[in-house]
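Read the structure below first, then the notes.
What you see is the complex with one protein chain gone and the rest in place.
Coming up: chain A.
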Amino acid sequence: MTSTVDPISLPQRAASNDTEIDRAALARLLVEIARNVDPDHHARFDGVPTADRRMETLRQLLVGREISELSRVTHLLGEPEQLATAVGGVLPSAAARASHAQLGEALAPAVERAVQRSIQKSPRTLTDILYPVFLPAIRKSIGEKIDQTFQSLNETLRHIFTWHGLKWRFESWRTGASFSEVVLKHSLVYRVEHVFLISRNSGLLIAHVTADNATSEDPQLISSMLSAIQDFVKDSFNEKEQSSLDTIRFGDLRLWSEVGQFATLVSVIRGNPPEELHEIVRDVLLRIHEESSEALGEFDGDGSQLAGVEAQLQTCVELKQEESNQGFPWLVVAVAVLFLSLAGGWFFLSWQSGQRWQAYVSRLGTQPGIIVSEQKIRYGQFYIAGLRDPLAADPQSLLSGTQVDPARVHSQWQFYQSLEPEFVLKRLTASLAPPDSVRLSIVNDRIVAEGEAPATWIKRAQAAAQQLSAGGPVFDISRVRDVSPEEREAERWQAYVSRLGAQPGIIVAEQKIRDGQFYIAGLRDPLGADPQSLLSGTQIDPARVHSQWQFYQSLEPAFVLKRLMASLYPPDTVRLSIVNDRIVAEGEAPDTWIDRARAAARQLSAGGPEFDISKVRDVSPEARAAEHWQYYVSRLEAQSGIIVAQQTARGGHFYISGLRDPLAADPQALLSGTEVDPARVHAQWQFYQSLEPEFVLKRLTASLTPPKSVLLSIVQGRIVVVGEAPVGWINRARAAAEQLSADGVVLDVSQLRELNLAELNHLREAIQATDIFFYSGKAVPGPEQTPVLDRLADQLKEFAQSARKSGVTARFMLTGHSDGTGRETANVSISAARAEAVRALLNRRGVAPELLLVRGAGTFEPVVPENSQTGSSTNRRVSVTVNLD
């Protein structure tokens, strides 16, 4: 059944109560529902109260849960803390679900600001975070830089002294580039042959590019294997770091690996790449990552997304450095010319050395005892082989002077015995040892022995000759005389005996040889030659000589003369000689000697030679002594300063008397050399002063002691004094001249000049103007006088030295003074004490004490009148005066 229900008209305005529910609409809806449930229900809408409590209950029933949920959410949104907790709970998953690009863009500014703030606040935090990331990169970069430097250095050093090096240096100068750059440019010849881009995750090949003409096995397998090897190395050596295998080198081939975030770029390089290539390759890898980061990250074996990568890789394989071969090949020409000239030189040198070698070989061939069997030159080395006799010349020593390098000579010599006569001769000489009396020589290729030899030797020689006859030269010993030693000795003995017989004073009576012993007997004069000593040089063994000699006196004049000399012992004035077999004595001798000589002459007349003594004059010793004495006296008389008054010779004694000057020669000393016996001389001498100028001069020199500047000399019997002297000395000299004039001796002092002491005078005045002052009652000067004393001491020393140079002695008189106060005795003693004190002080300053004289003057020599205080203090002093001797 259907019924039409009055539509509930909707209120025109919203309910005005606090809830926002349109109560009127709700009421109409409820009436409608009721009408649908019961068509008879005709309740009018008008009657529905707007504030019906049941409406509220109904609302609670219908939407109560939603209301409470809503209020909770409202509360949640209204409370920031609660909201933050809620959002925090979902933020991570929300971020994970958000679109990467959008989220990135939204977050980027905030993250940037955050990082900025963090750095501003404390850079350390970020540094700590980034440290593990940056460190390996920095380390690697530095490592590469160092490698690069070393490479540059290595190559520079390797080429620095080569021909290339010179060429490159020129190029460096021409282009302005550094030398090492040029070296690297030329020496680092390389070519990148393959480039593999490999997924880091799976080891799958992303892209592979090959240079022209380069081949390799399946790149897919290679790339996987490379990754496997990377893993292998990393695992094997437990390398935890995020680094990777950089370089694999195999001969000329290098594999360089650059690791990126998603992919590894492996370049296969042939040759010697520069280290900078690392950077180029890395740049390519970075570019690839920039452009295709997403595709790389998601790479799962499908390379279609990464088609553009190959173009990038292509840039890598085009990298190469090749040796340029352009331009005129002058280098080649130069090398060729050099080679040709070297080769020419070599050929010349080897030809020359070959010539020298041939000269040497032919020289060897002409050597006796050397047989060259083989010789050749190979590779500049000389080989020679053959036979040589050990007695032949040494081939090695023959090399010297041939200009053949001994180090390049390889020789092989077999020894053999040459049968050439000269070698046989050498060998015979060595083996037979012939005695001195045998001479071996080569005559027409035969060896001939000549001379004398004992029978035993001749036998050995015969045996050797027989051996030689087998093929060697003939050894002829027929000319060797058989001589036994006995015969030789007998010959020598005879020669000795005949020599003895010829000796004067030796008479051989008998001689014989028996059983190898020699016996001889005869007479000999003791003055003759000794037969024993004559044996020396005769080659006769003295031990086997038995001699018996009887002495006898030979009457030959020479022997007689010898005997006379020994027995008569003639004085030096007698000379004995042999004249026509007569012995003649000449000269003077005492009569005693003449008597002995006559007796000897008589004895000799019995059969010996005549002894003639008629020419010897009789001289007695007395007469000789008188002669000597007269000679001595005349010698004395010639002496100046000696006057002989009387002299006699009586009974072998000599008496003499006279005057002598003490400065004259000593008569006793004059005796020596006169052969007058001093013991027999009796002299009486009176002293006197000789007025002879030379004596006067000596006396004057001793008494006046002239200064060095004065010279005394004798001129024509007069004594002349010349030079400069102080006035005092001149006065003394004049006084001496006056005294001498009374004795008739002239002393000329007119040429004497007064010593010029101008320089000294100045100093003298300075010294004499100096006074040392004292305090009242003090004997020692006050300390303020020290500089005065110092200066005075210096002046005194200088003056003394200058005076000494001029030949005069300076003496300084220190006079002490006192003031007038006090008693006179005390004043005298204090003045002397002051002078003594100054002397001591000057002495301490180096002035010789013997030059300083001291006296005390008391108050007697005041410098100013004693009437004021000033006067007293001025008078208490020590003054200095200078005296010259």
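In this section, a residue touches a chain if its C-beta (ideal position, glycine included) is under 8 Å from a C-beta of that chain, and two chains touch if they have at least 3 such contacts; residues count from 1.
Assume contacts and distances are computed from a predicted model.
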item	value
Name per UniProt, for the chain absent here [options: "Imidazolonepropionase-like amidohydrolase", "FeMo cofactor biosynthesis protein NifB", "ABC transporter permease" or "GTP-binding protein"]	"GTP-binding protein"
Touch with the omitted chain, as defined above, among A:Glu56, A:Glu79 or A:Asp218	A:Asp218
Residue, one of A:Thr156, A:Ser180 or A:Ser199, that touches the chain absent here	A:Ser199
Sole contact to the chain not displayed, among A:Ala34, A:Ile229, A:Ile248 or A:Ala490	A:Ile229
For chain A, residues in touch with the removed chain	199, 201-205, 217-218, 220-222, 224-225, 228-229, 231-232, 234-235, 300-304
